[in-house]
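Reviewing the structure listed below.
Note that one protein chain of the assembly has been removed; the remaining protein chains are unaltered in position.
Then we have chain A:
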Amino acid sequence: MTALDEKIREGVDRETVEQVKALSGTYKHGWNTEIEMEYAPKGLSEDIVRLISEKNDEPEWMTDWRLAAYRRWVGMTEPKWAMVQYPEIDFQDQYYYARPASMTEKPKSLDEVDPKLLETYQKLGIPLKEQAILAGVEPAPEDRKVAVDAVFDSVSVGTTFKAELAKAGVIFCSISEAIKEHPELVKKYLGSVVPQSDNYYATLNSAVFSDGSFVYIPKGVRCPMELSTYFRINAENTGQFERTLIIADEGSYVSYLEGCTAPQRDTAQLHAAVVEIVVLDDAEVKYSTVQNWFPGDETGKGGIYNFVTKRADCRGARSKVMWTQVETGSAVTWKYPSCILRGDDSQGEFYSIAIANNFQQADTGTKMVHLGKNTKSRIVSKGISAGKAQNTYRGLVSMHPKAKDSRNYTQCDSLLIGSECGAHTVPYIEVKNNSSRVEHEATTSKVDDDQLFYCRSRGMDEEEAVALVVNGFCKEVLQALPMEFAMEAQQLVAISLEGSVG
């Protein structure tokens, strides 16, 4: 391997692009790392909850918090309203905790981390070495860096650039660390956006979450680099339950990226995460996700069941949240990143591309709850269905009586490729004052024949042409992504649809 190759491998995008080209058409992250793992016994009980808490060396208040959630969860039933179908999940047939054996003693620095783990992330294109990242095609400016928190099954294996972030006052660490080192912040905000009792999967997560990321941006600080979490499910029959808590104090700004992959396996795996974001006065948070969990094979076997609760609470006046998601993976997706627009003049935005191919099922969307005066929200959702997939947009726009002079604009477009797939739109619109304006538009159509013909007549093959048209269809959302993700996402869009034409 030449030095040049080596250099490219450090870059997220370039790496991805290369792999995409080499492996086009197949799920590129389907390999599995052979590593010695330590599991908690299968099944779920109060003892397992205690064990997880103990493994993470948690204080008593945290253990009690988890147990309270577990007790609630026992009395709850799985929600059935989403337009997804999957065989019943046996929650006792899962491992709720798995960590690489080498992580029993937490390594003090990245140098001590098991090289096999580092290799895994290297292979995924996630640089855990503290080096500047080559972003996109153009040479990046010197200071373009991304700090990464990498979560492998149940534990965080390392967080990069901690020292540099600390200089700015930014706290970026795993949540297990935060519980120990910043209990006052965790106590104050954990569960304040997504309460324990929020929904079945969030309650389950509250009981058994094993790790995740914690971010605190202090007053007036513009986070000097993009923060990123990379989730990898590796072990078989293991659920991943991570919890992310982001707090943007007054006047701060942060851009946060999230990526996910899992090995290719015959049996379905469970992933139930919770992301909570608190945004105070004048602060802004950008949260971008490229979700590429294993979607199951062409016959619908295996894949990740992705049940995620993500919510941002714009508590402060003039606060702002932007969710951007590219959902290409998972056998089943159940995910509604939401904004509670509590502060006056706060803003929420949601940009989404959801692609479902083969037997994938996606039920995703957002909730915009307008509580404060003069709040604004914008929803742009692009759903693409191919093969035998089902893709549903489900969303809520709610204008409370006190949310005077608020605005919402929603646009949901669905594209169908092939006659056996489905595209559905289920919006809920609730307007309780007359000074607000709410507009909702949705269209469903197929790939335009004229556009395809034009591309074909320019010498493209059919799949290339479809990929180009679909990329055009998604343009508004792709443009909202940070540069690190935009290129990867474009490629993903093309790849996810391979095999859907002809």
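Just so it is clear, a contact is a pair of C-beta atoms (placed from the backbone, for glycine too) under 8 Å apart; a residue touches a chain by one contact, two chains touch by 3 or more; residues count from 1.
Here is the rule we use: contacts and distances are computed from a predicted model.
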Consult the UniProt record of the chain that does not appear here and report its protein name from "Branched-chain amino acid ABC transporter", "Cytochrome c-type biogenesis protein", "ABC-2 type transport system ATP-binding protein" or "SufD protein".
"SufD protein"
Cross-chain touch to the chain not pictured, restricted to A:57, A:439 or A:461, is A:439
Write down which of A:93, A:266, A:420 or A:462 is the residue touching the left-out chain.
A:420
Considering the complete complex, of A:89, A:185, A:317 or A:431, the missing chain is touched by A:431
Counting contacts across the full complex, list the positions on chain A that touch the omitted chain.
81, 83, 401, 404, 414, 416-446
